[in-house]
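Note that one protein chain is taken out, while the other chains of the complex remain in position.
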Amino acid sequence: MDYINAFWSGGVICALVQILLDRTKLMPGRVMVLLVCSGAVLGALHIYQPFQDFAGAGASVPLTGFGNLLWKGVKEAVDKEGFIGIFMGGFTASAVGISAALVFSYFASLMFDPKMKK
Amino acid sequence: MTKGLQSIAFEKSPYLVSSASVVGKKEGEGPLGKMFDMVEKEDLFGENTWEEAESTMQKEACLLAMGKAHVEPKDVRYLFGGDLLRQGVATSMGVSELNIPLFGLFGACSTSGEALALASMSVAAGYGEYMLAVTSSHFGSAEKEFRFPLGYANQRPLSAQWTVTGSGAFLVGTKRSHVRITGVTVGKIVDYGLKDSQNMGACMAPAACDTIIRNLEDFERTAQDYNRIVTGDLGYVGQSILFDLMRGKGYDIKKNHMDCGMTIFDQISQDTHAGGSGCGCAATTLSAYILPKLDRGEWKRVLFVPTGALMSTVSYNEGASVPGIAHGIVLEHC
Partner (left out) sequence: MDKERQQQAYENYVKKKTPVHNLPANMGKAFVAGGVICTVGQLVLNFCEKLGFDKDVSGGWTSMILVVISVLLTGFNIYPRIAKWGGAGTLVPITGFANSVAAPAIEYKKEGQVMGIGCKIFTIAGPVILYGIFTSWVLGFVYWLLKVSGIAS
């Protein structure tokens, strides 16, 4: 069951974003920014977490989930450390995603050469 | 001598002595594939980067064009060249070994027209026996410069055009051949305020319209006086807009219009969306497809109108519009 929920929840988010790509002049970079920021805001409004509890990876894998993660991180850090936590939480929570992307991409740049689009 | 508002009619028309085209793999697989002088299966052209590959194409095209006419680089008085890269480095790096005095040009995808106009003017004015005009573009270097890294996962809109990997070189001179440049119409920048860099056909169509009408009026000709009116890279979207704009001004060019961007690729099987583009698009199509027809006398007179969208990534990010420019070159069989 959780696979089905993950499939269709994730799919629906992607299908909705396709409207943005096809019918507005928003470039993909801006769409990614928009997703992360709205995920964080939805997280803060206590909307995203219940959705994620239902959809599992269907909510955590899209970049909106990344935004929610940022919010969760900053909230936790503020709870624990107070004011200075505002400056800690975001990077702590997103550490795995960003580090993995940077490190593996760096390895990829050593291994692969640019290729023509097919 | 000057003609009308923006044109020149040569008293002693220079000849298009020879030309050459060098293209990449995808272009070689297209409808014109067999007509190009050189098709390289490896898009890096044996070099290390896209930029070096583009320079190599230019050099090869120049050498081939000169070789066909048995002309040595030292016999060429001036070289007029350009490309799409920042500061025109593909040209600077590509032709430096030839040791021909150089004018580096930028007119976006209209550069082949600009180069041919200046080369033919210089020959007609008697400033030299031979001039060389060359332009190039490369899909890899252009995507990198104007859009995204090649591995980036984006979907191209249907109005987007595919930058041609190719270079065309033209030797203009006093030596007799079967094609002459009898006149040029230098175009103005025309800006209809469009800001969509993914729809360059629509940005350039008004400029093409302006230059074509200017040419017809300056030379007191009708569209039917040309066997073909050939635009550079308006693509499918730009062509239909050009027809509408021309009709609005009372001209009908539907029957004898041709667009290099629509000719060089097969839209359906090659999935290039609105057509080809880039400095190399008009130049290679002119060399491989149009000039042979003029040479054989199949076509008697052609108006060649390469079109350019004038933009940089900076101007685009700062929200500036994308104005167009187009230059008209009158080619005649003789």
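In this document, chain identifiers A and B correspond to the written order of the chains, with residue numbering beginning at 1 in each.
The criterion applied here is as follows: a residue touches a chain if its C-beta (ideal position, glycine included) is under 8 Å from a C-beta of that chain, and two chains touch if they have at least 3 such contacts.
Keep in mind the model is a prediction, meaning the values are calculated, not measured.
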### Summary
Only these shown chains touch the missing one, namely A, B
### Task
Touching the absent chain in the whole complex: find that residue among B:Phe103, B:Tyr192, B:Tyr251 or B:Tyr316.
B:Tyr192
### Task
Taking the full complex into account, find the residue in B:Ile241, B:Ile264 or B:Ala326 that is in contact with the omitted chain.
B:Ile241
### Message
On subunit B, where is the contact patch with the chain that was removed from view?
### Response
48-49, 144, 148-155, 157-159, 192-194, 196, 199, 202, 206, 236-237, 240-241, 244
### Message
I need the residue numbers on subunit A that touch the omitted chain, in ascending order.
### Response
2-3, 6-23, 28-33, 35-37, 40-41, 43-44, 56-58, 60-67, 69-71, 73-75, 77-78, 82-83, 85-87, 89-91, 93-94, 96-98, 100-102, 104-115, 117-118
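By our rule, only the chains that are shown with their structure count from here on.
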### Query
subunit A to subunit B: how many Å between their CA centres?
44
### Query
Inside the complex, what are the residues of subunit B that reach subunit A?
25-26, 43, 50, 139-140, 143, 149-152, 154-155, 157, 196
### Task
Within their complex, state which residues of subunit A touch subunit B.
21-22, 25, 28, 114-117
